[in-house]
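All protein chains of the complex are present and in place, except for one that has been dropped.
Showing chain A:
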Amino acid sequence: MMEPLLLIGGAFVRLYLMHNDFFKNLCDGTIFSTPVSSWKRVTEGSYLMGQDISPYEGDMVHEPPLTLLLYNLLLQNFAGIVPAFFILVDLLTAHILKRTADKFVQKQEKPAVRSGAAPPSSPSPVPLIVTAVYLFNPCTAVSCAALSTAGLHQLPLALVFYAAVTERWWLCLCSLSVSCYLDLYPVVLLAPLLAAVGAAGRSRLLAALLAAGCWAGLLLLSAHALGDWSFLRSTYGFILWTWDLSPNVGLFWYFFTEMFQHFESLFIATFQINAFIYAVPLTLRFRGQPVLVMFALLVLMVTFKSYPSVAEAGLYLALLPLWRPLAPHARYGFVVTCFYASVMVLAPVMWTLWIHAGSANANFFFAVTLAYNAAQIFLVTDLLFAQLKRDHVLTHGTAKEVEGKPAKLVLC
């Protein structure tokens, strides 16, 4: 009953933001749309296609070909419904997240119900909170109003989570390859998924082949649609080599504007490796919890990718309520919440002061993005450590005494 209300509310918020001058100005900022997710660039690509020029010839368009074709179709035939399309995609993502949370909470509660420890209480509020957080998070709402294509990228990612929770491995791997096709980075999610597939008694090799095959199929289809492979350079090359250093909420731009040319490739590799390197160790450490590992990797991916936007933060923030059982074990809840709150206020403020008023400078904005990324790292380490503590408590009980003195579990 509540969910339709929330969905309608979310749609209204987005419609309002789309028609508000203040937010329109705000949306011009790169906080909400990066070079890879900017709608302006998509319209440019669509125009170039209309002129029979390959959109990937210049340095303007970085959208993958198939979605570019989809947007082109929309722009050519139904330009009026583009905002509605974006709102619908967001609502769909929110709905999928709710279904994910439903199933996840159900699974969590099942052992308790079976053992008779907890009476079947009223339905958990978590799924509705998940939906509400996704729909009313300013990050996602304003990104949607800015027609950032990152909103569309969240749809297959949400599907991956849904399918992983409901153990529909086919759907999971296919949507993962769609997600990789759009953005490249979600490939890190393959590690926990393969572990989960193995744990479910299926063949890991087959699963990997399926994902790779699906991804290759999408690439082949793109090449077929365009007639050549030039798009690889403008999409994946652009993401990996990080040619565009216009400011965003990530860690790359400030560092690489300061970087000497001949060190660039070394440090690009060093920075990029961060987005991928944690996949295997985390999968090995948290074997039984593929969804938790996927969540952690999602946060790390948003932190370390080359062109992050806050729309991507919206997805993991929405899924955060799923880890409510870990809350009593978390240490930095207050600090992280304060960080997020201040960053959400200060980022647009610093942007305005730097770009519009001209009285601040890049350091002000960079300081905020640094705080934002620190908050993300705090969040993920705190969460993972809370899980470890919880496992420890579940097996060893709460009595923590070392040599007769009270002790506390700390991260080291």
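Going forward, a contact is a pair of C-beta atoms (placed from the backbone, for glycine too) under 8 Å apart; a residue touches a chain by one contact, two chains touch by 3 or more; residues count from 1.
The criterion applied here is as follows: contacts and distances are computed from a predicted model.
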From "Ribonuclease P/MRP protein subunit POP5", "Cell cycle control protein", "Aspartate aminotransferase" or "Glycosylphosphatidylinositol anchor attachment 1 protein", the hidden chain's UniProt protein name: "Glycosylphosphatidylinositol anchor attachment 1 protein"
Which of A:9, A:213 or A:328 contacts the chain that the document leaves out: A:328
Touching the absent chain when the full complex is considered, from A:3, A:44 or A:109: A:109
Contacts of chain A with the absent chain, listed as residue ranges: 21, 105, 108-113, 115, 117-118, 121, 124, 285, 324-325, 327-329, 333-334, 338, 341-342, 345-346, 349-350, 353, 356-361, 381, 384-385, 388-390, 392-395, 397-398, 400, 402-403, 405-412
